[in-house]
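What follows is one structure encoded as structure tokens, with my remarks underneath.
Note that one protein chain is taken out, while the other chains of the complex remain in position.
For clarity, chains are labelled A and B in written order, and residue numbers in each chain start from 1.
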Amino acid sequence: MSESTSDTMSGAIQHSSQGKRMTPARILLYAVLVLFAIYYLLPLYVMLVNSFKPLEEIRGGDMLALPQTWTLAPWQSAWSTAQIGVQATGLKPYFMNSIAMVIPAVLLSTILGALNGYVLTKWRFRGDGIVFGLLLLSCFIPFQIVLIPMARMLGILGLAGTTSGLVLVHLVYGLGFTTLFFRNYYAAFPTELVRAAQIDGAGFFRIFGRILLPSSGPIIVVSVIWQFTNIWNDFLFGASFADVDSVPMTVALNNLVSSSTGVKEYNVHFAGAVLAALPTLVVYIVSGRYFVRGLMAGAVKG
Amino acid sequence: MKERLQLWVPKLVLGPSFLLILFFVYGFILYTGYLSVSDSRMLPSYGFVGLENYEKLWGLRHWTGSLKNLAIFGSLYIVICSVLGLMLAILLDQKIRAEGVLRPIYLYPMALSFIVTGTAWKWFLDPGIGLEQTMHSWGWTSFEFDWIKSRSNAIYTVVIAAVWQSSGFVMAMFLAGLRGVDPDIIRAAEIDGASRARIYRRIIIPMMRPVFLSAFVVLAHLAIKSYDLVVALTGGGPGKATELPATFMYSYTFSRNLMGIGAASAIIMLIMIFSIIVPYLYSELRADKQS
Partner (left out) sequence: MRLTTIAASVALAAGLSSAVSSAVAADVEVLHWWTSGGEAAALDVLKQDLETQGVGWQDMPVAGGGGEAAMTTLRARVTAGNAPTAVQMLGFDITDWANEGVLANLNSVAEDENWDAVVPTALQAFSKHDGNWIAAPVNVHSTNWVWISKSALDEAGGKAPESWEELVAVLDAMKENGITPLAHGGQPWQDATIFDAVVLSMGNDFYKQSMIDLDMDALSGETMVEVFERMETLRSYVDDNFSGRDWNLASAMVIEGKAGMQMMGDWAKGEFLKAGQTPGEDFLCIRFPGTQGSVTFNSDQFAMFGQEGDADAQQKMAAAILSPEFQSAFNVVKGSVPARTDVSDGDFDDCGKKGMKDLAEANEAGSLFGSMAHGHAAPAAVKNAVYDVVTQHFNGGLSNEEAAEELANAVDAVL
């Protein structure tokens, strides 16, 4: 890094309040940042432009070009009239299935994760390290190996093919992550406060609700974002354990885009892909700021 | 009596989670372990065959090739993501006015599944319709970018797409780490006359050690689990040039009806993952006890 660059940078840090001079170094800095923004935006751009083109134009070639004729038809088709199996329903009905699965799974895994983190840091007992280790290791198993035994268990529990079954699956395989997040967050929380409250006679849940929970905002955001995107985007479990009335969005999207020997309507596929991604995109954009704050507050320290 | 109960509450709260994990994770791992020494083909079956599946597995060029691919993919992916993540975080930490716009742009790929973005990447990398074609039509006719079609280079396109997906997340982790650095330390160093670059090199980056570790663990397990990425981008091709252990396992267990061999490869994958994670966990937990 050149001398002048480092000078400017130190200047930037020291006087955060005053306006920034546009030195060559700073222009370079912005140029690099914008270049990377382009790299990150490219696939989204490809999906968006092609979703507005008629099919003939896509067959014709240049996929980076803007549409010559703009059309909204692919979007309408993907949402409400495209063939997802025998019915021409579009992706619309599957949206609700995904919502019905995601919300309870995210809430339950976050609540349990918070309580686990609380116990593991403030109510420590012999062997808690091993318990935490086992919970954490569970984040790292490849999900393909649990398919067959999980299917059997869901069958025994009478949950095969139901939304509740999917919620259970996502809850189990999300617990490790949520526990990790909350444990690391609460580890930094002053234990003295908890002890003091205990001496005052406050019980387990009271301490949690009155003392820890009010300051847990950032880490709840991290946990919710993480779980929401993972569960919303899951395909493997959805395809294996869902039934007629619980098929999630990703499975429907896959049905839309990966037909075997049929005609491929790429513009509809791209429109559908963007539609399916909208909820997670919204969650990221709305709460992205808190995400970094939440990571800062604990998740990365682990 | 109430005191007693209070003592049990924490364990009762933790218990259900622990039992769920014990059963649904470790129980299932044991089960897979048994399948790997059984004669299972299409559905689980319980005839014991010893280590036959493991012997067959290591005799398959397909499997050893996928391990080699994972070594290339995994090391490049982890290194590039960490370096890029750190670099972007440092650049973004220079009081950038547009941070609020740029940060979500870097971060959003993590929100999308590869079922969604795989096709877009595939098109973009395809020399016939993607970047190369576009460059040609803009007049740069000598431009060549056909890695995805080449047996020796296709694995690097998988790296490009994978880095695209996770480097923003790593950036966020580093950014969080940078924001957590005590400004007093930096101020003190500045008073001593240290240059900005020096402060980063000598003080701030070394302080990021725990972030590096967390990033490594997250990236390593993502690398080993990479599945949809390969399926959507190359389907393991050209030839077997981008086959990874995860795609191998799925293919043998579910499409080739050789569940025993698939289970054996799953166990090997688990051993690889655990050999990365367990030492990390151990050091973490020990450090935790000391503090």
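Simple rule for what comes next: a contact is a pair of C-beta atoms (placed from the backbone, for glycine too) under 8 Å apart; a residue touches a chain by one contact, two chains touch by 3 or more.
The structure displayed is predicted, hence computed values, not measured ones.
Engineer: Using the definition of touch stated at the top, determine which of A:84, A:249 or A:292 touches the missing chain.
Structural biologist: The missing chain is touched by A:84.
Engineer: Can you say which of B:81, B:96, B:148 or B:266 touches the chain missing from this structure?
Structural biologist: B:148
Engineer: In the full complex, which of B:179, B:198 or B:240 touches the chain missing from this view?
Structural biologist: Only one listed residue reaches the unshown chain, and that is B:240.
Engineer: Just name the one of A:138, A:184 or A:255 that touches the chain not displayed here.
Structural biologist: The single option touching the absent chain is A:255.
Engineer: Can you list, in ascending order, the chain B residues touching the missing chain?
Structural biologist: So the residues of chain B touching the unseen chain are 42-44, 56, 59-60, 62, 122, 126-128, 146, 148-149, 151, 234-235, 237-241, 251, 254-258.
Engineer: Which residue numbers on chain A touch the omitted chain?
Structural biologist: Contact residues on chain A toward the absent chain are 59-60, 82-88, 104, 107-108, 111, 115, 147-148, 150-152, 154-155, 157-162, 164-165, 167-168, 205-206, 208-210, 213, 239-241, 243-245, 247, 251, 254-265.
One rule holds for everything that comes next: only the chains that are shown with their structure count from here on.
Engineer: Indicate the whole-number Å distance between the mean C-alpha point of chain A and the mean C-alpha point of chain B.
Structural biologist: 15
Engineer: Flag every residue of chain A that touches chain B in the complex, lowest number first.
Structural biologist: Chain A reaches chain B through residues 1, 3, 5-7, 9-10, 12-14, 16, 20, 29-30, 32-33, 36-37, 39-44, 46-47, 50, 61-65, 112, 115-116, 118-120, 123, 125, 129, 131-146, 148-150, 153, 171-173, 175-176, 179, 187, 203-205, 229, 233-235, 250, 253-254, 257, 266, 269-270, 273-274, 276-277, 280-281, 283-285, 288-289, 291-293, 295-297, 299-302.
Engineer: Spell out the part of chain B that touches chain A in their complex, as residue ranges.
Structural biologist: 6, 9-11, 13-14, 16-18, 20-22, 24-29, 31-32, 44, 88, 91-92, 94-98, 100, 102-113, 115-117, 119-121, 123-124, 129-131, 133-134, 137, 164, 168, 172-173, 175-177, 179-180, 186, 190, 195-199, 210-211, 214, 221, 224-225, 227-228, 246, 249-250, 253-254, 259, 263, 266, 269-270, 273-274, 277-278, 281, 284-285, 288-289
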